[in-house]
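Every protein chain except one is present and positioned as in the full complex.
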Amino acid sequence: MKAVNRISMRIFVQFFLLSALILGTFTSCEKVVAAKEDPEMMKVYGKSEAELTAPPFVPRPVGNRAATKLVVNMEVVEKEMTMADGVTYNYWTFDGTVPGSFIRTRVGDEIEFHLKNHPDNKLPHNIDLHAVTGPGGGAEASFVAPGRESVFTFKALNPGLYVYHCATAPVGMHIANGMYGLIMVEPEGGLPPVDKEYYIMQGDFYTEGDFGEPGLQAFDMNKAVEEDADYVLFNGHVGALTGENAIHAEVGETVRLFVGNGGPNLTSSFHVIGEIFDRVLVEGGDLVNEGLGTTTIGPGAAAIVEFKVDSPGELVLVDHAIFRAFNKGALGILEVEGPDNTKVFGGKIEEKPYQPVDTKTPIDGDKVENEGEVKITSLSEKMERGKTIFSQTCFACHGATGGGIPGAFPPLADSDYLNADVNRAIKAVKRGLSGEITVNGNVYNSMMPPQNLSDEDVANVLTYVYNNWGNKKTEVTEEMVKEALQ
Amino acid sequence: MKAIISRLAVCFAIMIQSQAFSQSGDMANIKGGEFLPLYGTGEPVVIEDFKMDVYPVTNKEFQQFLQKNPRWRRSEVKKLFADEGYLIGWKSDLDYGSEALANAPVTNVSWYAAKNYCECEGKRLATVDEWEYVAMANEDQADAREVKDYNQYILGWYETPNTFNNEVGSTFKNYWGVYDLHGLVWEWTLDFNSVMVTGESRKGSTGDNNLFCGAAAVGATDLMNYAAFMRYAFRGSVKANYAIKNLGFRCVQDMNTKVNL
Partner (left out) sequence: MKKLLTILGILGMFTSCNMYDDAPVIIEPMDTAAVDLSVELPELSIYNLPATWTTQNGEDIELQELRGKVLVMVMIYTSCKAACPRLVADMRNIEKQVPAEDLDKVQFIMVSIDPATDTPERLKEFSKENLMEEDHWMFLRGTEEATREFATVLAVSYKKISPIDFSHSNIISVFDENGVLVHQREGLGVDNAETVAAIHEEVSN
């Protein structure tokens, strides 16, 4: 009896354990499941200081890390910096750069934001992060006078790329002076890895002087209200992404650009000349569009663009509202190095002259000389040319078929006057004719003005006339004209 | 009670003494009038005649005050009346640093210190409305707010860093004969805490009725007056015990004030 009990006990225990194991694996606690779906419930592990970077670089990707308590330390600094060659400007900045530091977090992170206002600053400032769900995006909570620090907390609930900016009155002025930047909230697991990532932010600037006017330029409020920008720049100053500041990639690498637009007013039509965006996270959200040439980024908005560079060269980043790129500074360079890829882009393979042949050279009544034209030699060609001249010059008086106007202008059709003397005809055309003449039995007393035609054209038109409407078929040559005129 | 009497006694004693030294310095007569301030109820405000210090209080003047009023020295001031930034730039209790700073405006002083200084001179701090009334003027006219370049001029100054090291009188003399209301340092006012501006400046004049009772009644009358906006935003961001590098003060006096015991 005992032995049987023992065995059955064992079986019972094993069965119990096995079922417990199976149940345990498959029925997770409700709350854990809920946390996976609802960012508000996500638990945070540990505490660390956020790595912040100056543009154009970004902090390391979050990868697989769990949500954590993240401390962000940011300082507002008002300082004069170079805007363009010979031009300086009093910028108001987050962490001394325009745009301000890039903040990289993950959905579910609880962020403790420390905003410090340097004691040398004149003005109070604050911050509104579009990633914050809460009043003013943190503006009220972070409002801080110079020489003080304010701390507030928020939880990142939505993944995406968001703009942050100062929201102290007058808001437009604070933004126009450079107080903006980007905060990336990566989804769980992070963004798919790429080879290179860069941070670019467009902004429009309004100065008292025109573009390029040297010296310290003051902010012009009226121009800002009129949205009449003097400078439209990537990363705060001319040349931020060109020359030795250009960004780099190798052929075959995948590149991801975090592109924001601080405004304050203008919308960017962001394009990389020579590349197509393989993937665009439209407006920095979940929606993915593929194969775009240009993407629109409004003020206060951002987008993530990804592309693979296939052939070497200089790719030019522009705002395709093109006068901004070439006349206001919205231009950057991505240098791609590596072996040529002639299949994708073969480059120029040939160059040769292009001269289309044109028989119908137009005659201008005021033109004196036909310069450098191919000489017409054959009769048919002369007839063609002569017809053209006749229809422009002669027909008005002598009629389209040479009928003339009775009592005013003599006919040219079957004209005894013409047929009797070629040389006389030539002189009439070239030098004009006045006084009484009799043609075909009728008297005409009018004035024919000299025709402004070259000798060659006189020959052509007379050849035409003589070979039409019953006249003696005479071919008049240029030599004959020259001889007659001597 | 004892404390109060002894405090007042000290103050009166200094007041009399300071009259002898004419410590109160130059004051300008301001003729009163009516105007519509940027921040208010939308109703015009009446200003009575009064006198205003021509210059802000300098380091040297404040040092003399500290010599007679040890309780306002950095090592002795109570935390209720001044934060950690109080006179932080001074080398010691009575040493403001180099002689070059003698005539620079005193900054990093709290409202309580400023208020007390003025009281000891038989004067007081200006109200926000009084201060703004005098600050409306440029060199030629009492109300220059409509002058096109006026705002631009002031905004330009606000962008210039580190003006607190300049001497008083280094900016322009306005219509009333008062210097440095713009372009040197911000200045404490008597009722700076009548400005109910929070960090959230985008709700405009609708105000936040929960935070501020009657807030909808007080708003900005002209959104384009950005220079004034910035001054009000600054006032709304400070508390009375703050000591800020770009913030000094000057005193005013009612027309019929007589110094008597």
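In order of appearance the chains are A and B, and numbering begins at 1 in each one.
Everything that follows uses one rule, which is that contacts are C-beta pairs under 8 Å (C-beta built on N, C-alpha and C of every residue); 3 or more make two chains touch, one makes a residue touch a chain.
Since we're looking at a predicted model, the values are computed, not measured.
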Among B:27, B:196, B:230 or B:244, the residue in touch with the chain that has been omitted: B:196
Selected from B:31, B:78, B:91 or B:173 as touching the chain missing from the view: B:78
Hidden partner interface residues of chain B, rising order: 1, 3-4, 7, 40-41, 43, 78-81, 111-112, 115, 190-191, 193-196, 207, 209-215, 217-218, 236, 239-241
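What we mean here is this: only the chains that are shown with their structure count from here on.
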Interchain centroid distance [CA atoms averaged], chain A/chain B, Å: 51
Contact set on chain A toward chain B in their complex: 78-80, 90, 119-124, 126, 135-136, 139-148, 167-171, 173, 177, 208, 218-222, 225
Footprint of chain A on chain B - complex, ascending: 85, 151-152, 155-156, 158-162, 186, 197-202, 223-224, 226, 229-230, 232-234, 236-238, 242-246
